[in-house]
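For reference, the structure I am asking about is given below.
A single protein chain has been removed from this complex, and every other one stays in its place.
Letters A and B mark the chains as written, and numbering starts fresh at 1 in each.
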Amino acid sequence: MGLGSYIIRRLLQMIPAVLGVTVIVFLLIHLIPGDPVAMMLAGEADPQAYDELRTRLGLDRPLLEQYLSYMANLARGDMGSSLHYGLPTTELLARAFPATLELTFLAMIIMVVFSIPLGVFAAMKRDTMADHGSMIVSMLMYSVPSFWLGIMAILFFAGVLGWLPAFGRASPTIDIQLVTGFLTIDAIIAGNFAAWVDAWKHILMPAVILAATGTAVNARLTRASMLEVLRQDYIKALLSKGVPMRTVLFKHAVRNALIPVVTFITIQFGQMLSGIVIIENVFSWPGMGTLVVTAVGSRDFQVVQSLVLVFALMRLSVNFLTDIAYSFIDPRIRYD
Amino acid sequence: MSKSPSFNPKDGLLVVSNLKKHFPVETSFTAKVLSKSRHFVHAVEDVSFYVKPGETLGLVGESGSGKTTIGKLILGLHEPTAGSVYFEGQDTSLVKGSAKKALRKKMGVVFQDPYSSLNPRKNVKDIVSLPLRTHGMKDHKELEQRVTTLLEQVGIDPNAAGRFPHMFSGGQRQRIAIARALATNPDLVVLDEPVSALDVSIQAQIMNLLLDLKKEFNLSYLFIAHNMSIVHKMSDRIAVMYLGKIMEMADADQIAFEPHHPYTQALMSVIPIPDPKVEWGGTVLEGEIPSPINPPSGCVFRTRCPAKVVNFGTGDDTVCDRIEPPLIDLGKEHYVACHLFGKDSNGKAKKSKATNRKSGRTKKVSRGKS
Partner (left out) sequence: MAEKLIKVEDLKTQFTTKRGLVKAVDGISFEIKKGERVGLVGESGCGKSVTALSLMKLVPAAHNERVFGKIIFKGQDLVPMKDSQLKEIRGKQMSMIFQDPMTSLDPVFTIGSQIMEALGIHQGLKGKESKKRAIELLALVNIPSSEMVVDYYPHQLSGGMRQRAMIAMALSCEPELLIADEPTTALDVSIQAQIIKLVRELSANKGTALLWITHDLGIVAHLCEKIIVMYAGKLVEMADTMTLFENPMHPYTQALLRLAPKLERGKGRMPPIPGTVPNLIDMPPGCRFADRCPKCMDVCSQEPQWMEVEPGHWVSCFLYSKDGKN
């Protein structure tokens, strides 16, 4: 079976998962204990407003009909609107989504770029000071809650040293045309160097803090996986063929060691999506994490519902991408 | 259509009749949706044999021959797809409830790996007494006494009953596993590769122990293994399996020294006998065992058979390609499934010319011994 048909097969397999997600997200509003409409209105005891909202939300119709119209709206790109902001949810998402995505992407890149070489290095230097030292540091990083790390980083880098801004995505003076929604890229498109530096200064701290836990855990996992691979017979077999140690390590061992690491990165991504809610709030990052907290706080259920859907779809897409990545690394997957 | 003889359920302590086990091939959800046909692993295909009281039947075959599955079917660890297992004349699938429990009490089992077959968190006393407790023995003193006796019988110091499996060597663990198998005073013990994981010197100790115990308690063994020399040493009769079927079944010496079936002959000629003067590798089979998902038509061994009937020129299928050879009785409890050995019109077994083909091994061995 070729890669193409494998991708198609995996895409087909995603359909039931996506439908399942929409059902759960749709039911979310019904699963809220108590009367969602009353909670959304929060004490405004006007029966007319109550009925109006109830009708607007469609809660007076049968469940199946509600779901179908919900799906029909989704297909048209209509996710309802925010009571709190008085804006369509899609518009809120259009602002928050790229902000979150940019932050997560960067955090993922930081995690991969740092954790894998660190783990490989520690495995190669097994049982030396360098190995123990780097593993102790990673254990510490793993044990410390990220919000505390975030606050400490703000105190130190923004407060004491004043090197980096404490919050937000960009300084208020910066004004550039949004194309991709990623400020670090849009600044280049706009050719605005000052904006580019500003964007980096803002994103650096939250991204590093967001990546911290994952990097620590992943480095440990890479080390363990690498050690496991180095024990395998085929490593001895490769050396016995006269393949130099460097080639054995970097061509064969690392690639095999990455197989479990790739799975783990997916799991890490899921944890990052929950971590981002905290990090965004610590750094006042205008992304989905901040939005979801505001929406929950203001009982803006339709917004919460849409955000959960987007989070879930992000997760599914990453799972899909991991499986594809897998089939490049591990030939056994595609043919099974 | 059944090609194996149906033995009378009362022919032995254990009688297996036309036993069949197919396992569905695991497929993904989408594959199931996309294609309707389901595939099966034909693990055991129409197998019949019997084990008489006090007798050891050796079940020998290479990987994929289905020998281990048969052991599990007998112990009730798998449900047969078709066919029956009779124990003391009773169809085991029809026995229910407390009778079933009583039946299980009469069968013991020892598995290959002495490292994974004992629960690492239980001490030896708990391990050996578990079957007793399962069958209702509650009195502590009585249990302790029985465990002591059992451990003494298998050559383990009863004072070590409080120790855990990891404190014992592989051979000692296998002794403990044997003690557990004997706890309920079974009549039949299924031995699934009991010495394969052990070193030669330990192997001999365990084989001796099994022979002694058999004599002492008049046990019947179903001895499952891939090593023909060991099976021969342990068994009264041997059934040779290939791809889920019995190819030949006869007296152990008959199988070892006068094998009839081309597969048995080939198998015997490649056993590495530790004697440089004995000829080795007379018939090295080519190729590999076919997939049990899609076994060959006709005789399952035909794809590798050195004696396969060939049609020159015509390109037609031969009898070996088309017809599955039945397991026929050559007399004196010698059964063989091969077209070289047919039945004449009276239904009496006749040996064809090819019977004179003997493995080169046989001659050499007998000369070596004389």
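Everything that follows uses one rule, which is that contacts are C-beta pairs under 8 Å (C-beta built on N, C-alpha and C of every residue); 3 or more make two chains touch, one makes a residue touch a chain.
Just so you know, these numbers come straight off a predicted model, no measurement behind them.
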Omitted chain touches shown chains A, B
With the full complex in mind, choose from A:47, A:191, A:242 or A:297 the residue touching the hidden chain. A:242
Contacting the left-out chain: of B:8, B:116, B:185 or B:208, that is B:208
So which of A:40, A:111, A:195 or A:230 would be touching the chain we can't see? A:230
Tell me which stretches of chain A touch the chain missing from the display. 126-127, 227, 230-234, 236-245, 252, 255-256, 259, 329-332, 335
By the contact definition given up top, give the residues of chain B that touch the hidden chain. 62-63, 169, 171, 199-205, 207-208, 211-212, 226-230, 232-233, 253, 256-257, 266-268, 270-278, 280-281, 284-286, 288-289, 365, 369
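Just so we're on the same page, only the chains that are shown with their structure count from here on.
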Centre-to-centre distance between chain B and chain A (centres being mean Cα positions), rounded to whole Å: 55
